[in-house]
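Note that one protein chain of the assembly has been removed; the remaining protein chains are unaltered in position.
Every chain is named by a letter (A and B) in the order it is written, and numbering of its residues begins at 1.
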Amino acid sequence: VASRRSAPPVVTLLTDFGQRDVYAGVVKGAILRALPDAHVVDLSHGVRPQDVREAAFLLESAYRYFPPGTVHLVVVDPGVGSSRRIIAAEAGEWRFLGPDNGVLSCALEDALARERTPTARRPGRRALAERRGRVIEVLEEAVRRAQARALPAGAVESSTFHGRDRFAPLAAALAAGASLEELGRPAREIVRIALPEPRVSPGGVAGEVVYVDGFGNLVTNLRPEILPRGEMVFELAGATVAGLARAYVEREPGELVALVGSTGRIEIAARESSAAEKLRAGVGTAVLARAAGSQRSGT
Amino acid sequence: VASRRSAPPVVTLLTDFGQRDVYAGVVKGAILRALPDAHVVDLSHGVRPQDVREAAFLLESAYRYFPPGTVHLVVVDPGVGSSRRIIAAEAGEWRFLGPDNGVLSCALEDALARERTPTARRPGRRALAERRGRVIEVLEEAVRRAQARALPAGAVESSTFHGRDRFAPLAAALAAGASLEELGRPAREIVRIALPEPRVSPGGVAGEVVYVDGFGNLVTNLRPEILPRGEMVFELAGATVAGLARAYVEREPGELVALVGSTGRIEIAARESSAAEKLRAGVGTAVLARAAGSQRSGT
Partner (left out) sequence: VASRRSAPPVVTLLTDFGQRDVYAGVVKGAILRALPDAHVVDLSHGVRPQDVREAAFLLESAYRYFPPGTVHLVVVDPGVGSSRRIIAAEAGEWRFLGPDNGVLSCALEDALARERTPTARRPGRRALAERRGRVIEVLEEAVRRAQARALPAGAVESSTFHGRDRFAPLAAALAAGASLEELGRPAREIVRIALPEPRVSPGGVAGEVVYVDGFGNLVTNLRPEILPRGEMVFELAGATVAGLARAYVEREPGELVALVGSTGRIEIAARESSAAEKLRAGVGTAVLARAAGSQRSGT
């Protein structure tokens, strides 16, 4: 982690707290109590409630675009109040904090793989295991020390809002420069989430939708580098989308379009419209990529 | 209020401005014009339109988790443009600013009560009255002085957006260190909002839902310390919830669960689901807490 002498330490928040409540604001308050010059940035509070997989996907897509030393805190935590562990990690230029339920795992694997080769996109499955020393489970005494700096007098730890009572104090400690060693002990195993992998089938490459964004764009798990060369056709939800466009405007408004999205994956969109609504498609919808000249599936 | 030499002054915003408009952003801009190093934190802009009671509840639940010296600005203001006063106050380590419609009152009473005993949760009803000197009504000349620093040349004060035209300049003045004396004169009375109090009845303790959060959790006005000892049962909206859990995961997904929430009040939730939808319950729904062995109500 690079030194950050003059720059304020950055902490990002990725949660399922939504926009109605003060939960995210309170997490920021607790961080600022312990670390007044922290710069807390919202990644999103719009993760679907308890959707650990979605949070893992979003963190992986975002973490690299933040300054060296940034602490990425994820609080999507259906096991709050139970004995699930809190983990912290270092990978690449960044630090990570969250419950041990898989929310961090996709970003960690990506970041560890990129340490070796910056352009790597498909980390080896053993990357995390090899670097165990850089993932720790946080110990209770570290939580207590951090709470003493972050929480107001008389605060009682809740069993439902660890974002405020445990994660915010720890995030502030990490952002203030605490080492992983100060916070815990090496984690032997952590819970991992794997996004589904595409499969090569006789008819083409079979993938699926792994995320639907707020525009209704369907993000698939297909990457252009795993597809055969030449013109492609994409089939999903009964529709056929021909070719990879470079920009939405290459199609007519409302028309379906396939292009390489900002995470490097192929996305199916509808120009100035919602592909998700148009196709009634969502996470898990099957997508077949086949060469343009090949037979249609099912015919 | 503690001195804040190196730390940027914090201002929080709690409004009903919603997410679509630029209103909250403009309030921040005006604060930054007057106080460029201010750190403005969103508490929430998702208060139901004109719901003063909800804002009062949310502020009370959040204010303590911010750094000493934080200025809490609340703009939920159905009387905007009328002769309703603007009030400012100091209590505990924090400062408060908002319309005199009750939005500040719950937090002020809580903070004043905690000045005497940090763990107090039920402030005496006379706390505010005793400390009148620390609640002021803002005078027009102070508004004018603050506006001169915060608003752009040629700005015309509106009668519909006091958040921008009056509250933001005043919040910047407070955060810059202005004393209450500089801004106004002691307020004799302020409008107060009281959350409904639970009543002890023959069948148990009768309370009600006072807030529904974005997860659909039903926050009641029952606190565990006012309930009889021993195993409890909670009845609401025709359902019965047995026992106080320590964590959501002690129940099955979708199952109702009662636990002590993050504000110290008993909440009825549905694990990984919405209790509000499941029970069609909302603010005002009656909740009866009774000893586990006692007779069901109405039988």
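One rule holds in what follows: a contact is a pair of C-beta atoms (placed from the backbone, for glycine too) under 8 Å apart; a residue touches a chain by one contact, two chains touch by 3 or more.
Just so we're clear, the structure is a prediction, and the values are computed from it rather than from any experiment.
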Selected residue (touches chain absent from view) among A:42, A:157 or A:255: A:42
Positions on subunit B contacted by the hidden chain, ascending: 17-26, 28-30, 32-33, 36-37, 40, 49-50, 78-82, 151-156, 158-161, 164-165
Interface with the undisplayed chain - residues on subunit A: 4, 6-8, 10, 12, 14, 19, 39, 41-46, 58, 61-62, 64-67, 70, 93, 114, 118-120, 213-215, 246-250, 259-262, 264, 267, 271-272
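Here, only the chains that are shown with their structure count from here on.
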Distance between chain centroids, defined by C-alpha means - subunit A, subunit B (Å): 32
